[in-house]
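What follows is a single structure, written as structure tokens, with notes after it.
For subunit A:
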Amino acid sequence: MVEIRFHGRGGQGTVVASKVLADAIAKEGNWVQAYPEFGVERRGSPVVAFIRIDDKRIYDKSRIYAPDHVVVLDPTLVEAIDITEGLKEGGTIIINTDRKPDEFPFRGRFDVRTVHATEIAVKHKLGNLAAPIVNTAITGAVVKVLGLTKLESLAQAIREAIAIKPEDNVKAAQEAYERA
Partner candidate 1 sequence: MKKVIMGNHALSYGAMLSRAQVIPAYPITPQTQVVELLSEMCASKTLDAKFIKVESEHSAMASCISASAAGARTFTATSAQGLALMHEMLHWASGGRHPVVLGNINRAMAPGWSIWTDQNDSLSERDTGWMQFYCSSNQEVLDSVIQAYKVGEALMIPAMVILDAFALSHTYEVVEIPEQDKVDAFLPPFKPEIRLTPDDPHAFGGLTGPEHYFELRYKLQKDMEKAPALIEGTGLEFERLFGRRLGLVDEYKCGDADLLFVSSGTAGYTANVAVDLLRDEGIKAGNLRMRVVRPFPFETVRRILGKAKKAAVVDRNISYGHHGIFYQEVKSALYGVKKAPPVFGYITGLGGRDITPDTFKEIAAHALAKDGPDEEIVWIGVKR
Partner candidate 2 sequence: MKEKKAKRIVYRSEREMPLMVISVGSQTHNLTGAWRNIRPEIDLEKCLKCGICWKFCPEPAIEIVDERPVVDYDYCKGCGICAEECPAKCIVMAEERK
């Protein structure tokens, strides 16, 4: 079983990122469970979403407290909250940032990977500089780093889930996959 926690801010599409990834993983025949934080969301406030992946039916309906990996959509959250909370020792942290992995203090305890999803999103005209839509780009990086599903399955899941500019979103995911 693999458990992943996503950190973002309300309005960034954090829940959609987790859902698209779950879709892509299910296409390979695995069982998945994706859920948002249980409660009320506010635009701009830190939000979390989770996915659980297994090769057999998932009976565990409790929340995820000790994820294997963490994905951070908004780099400012690294300072704002403890994104490593409960993260298993040696777990992967994928961060959307222009900084290098060794610039983060938790480097060493965890496997830190970085991808500049914001730059990729802006390049593909997803949102704008003030509010780039990075959720699809980051899923490309997740698939590359964690290898949970095929890039083609992710592209298909994005096309099915994203109504606005689906092909640009697919391209962003592909570029993040290549750069991660």
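Everything that follows uses one rule, which is that a residue touches a chain if its C-beta (ideal position, glycine included) is under 8 Å from a C-beta of that chain, and two chains touch if they have at least 3 such contacts; residues count from 1.
How these were chosen: all candidates are chains of the complex that A comes from, given by their letters.
Since the model is a prediction, treat every value here as computed from it, not as a measurement.
Engineer: Considering only the touch criterion given at the top, point me to the candidate in 1 or 2 that touches subunit A in this complex.
Structural biologist: 1
Engineer: Which of the residues in subunit A end up touching candidate 1 in this complex?
Structural biologist: Interface residues on subunit A, with respect to candidate 1: 19, 22-23, 26, 31-36, 38-40, 58-63, 65.
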